[in-house]
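Excerpt of the complex: some chains, original placement.
First chain written, first letter: the chains are A and B, and each begins at residue 1.
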């Protein structure tokens, strides 16, 4: 059922939903730390959005990924900069990731909250 | 209780244990995609192990991280190589990460299985 090494019947074995949430977390950590730091500009944002989504959708149990890079936030940053590009970081990103694991569906997202990018589980269906 | 945006009483809201497992997954994705690709040799493995553990332990709810880089596997790889170092990747790594979230304790690990690095939840305590 899950990849747990705990023996069957052990109360500490992860449930299907817990394993699904673990899988969702792996995808967020991957997405953020693989692509944060990438040189990005308003002109290159579209190809980066698509490549990030396509890359993460390769991973197991990942049924859908959406990535939005905030062009207005990029432009605001570049207005006060001598450079024409910056590094991708959380404050430019909105992401949703959907995981389906053994019938359980987990919706997750990353968005800015109080000035910080927050990754969170939105819903767990079909536990 | 958790960072969920689902309204209270909604059955699809994540449980504490599900959120704890999500947090554990984030740490594994972070660890792997931040440090995979790092130039590593038997002589530099120890400082890299320590830096990885210290870096990930900074993250929220992460109480303990252990990182072992397999020197024998490194040496075996380098015996057939003209180079004196290689890139860090999953087959050289054994990792354990412990998460404590709102009283719930999740033990997770990454190790080789059938030739591939497998990340998994080992146990969930105090649901």
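Quick notes on this structure:
The criterion applied here is as follows: a residue touches a chain if its C-beta (ideal position, glycine included) is under 8 Å from a C-beta of that chain, and two chains touch if they have at least 3 such contacts.
None of these values were measured; they are calculated from a predicted model.
Each chain in view is the same protein; 2 are placed here, and the whole complex, as held in this structure file, contains 4 copies.
Definition applied: only the chains that are shown with their structure count from here on.
One copy, subunit A, sits rotated relative to the other, subunit B; on C-alpha atoms the angle is 180 degrees to the nearest 5. Centre-to-centre spacing of subunit A and subunit B amounts to 17 Å, using the average Cα coordinate of each chain.
Those residues of subunit B lying in contact with subunit A across their complex are 2-6, 10, 12-15, 17-19, 21-34, 108, 118-125.
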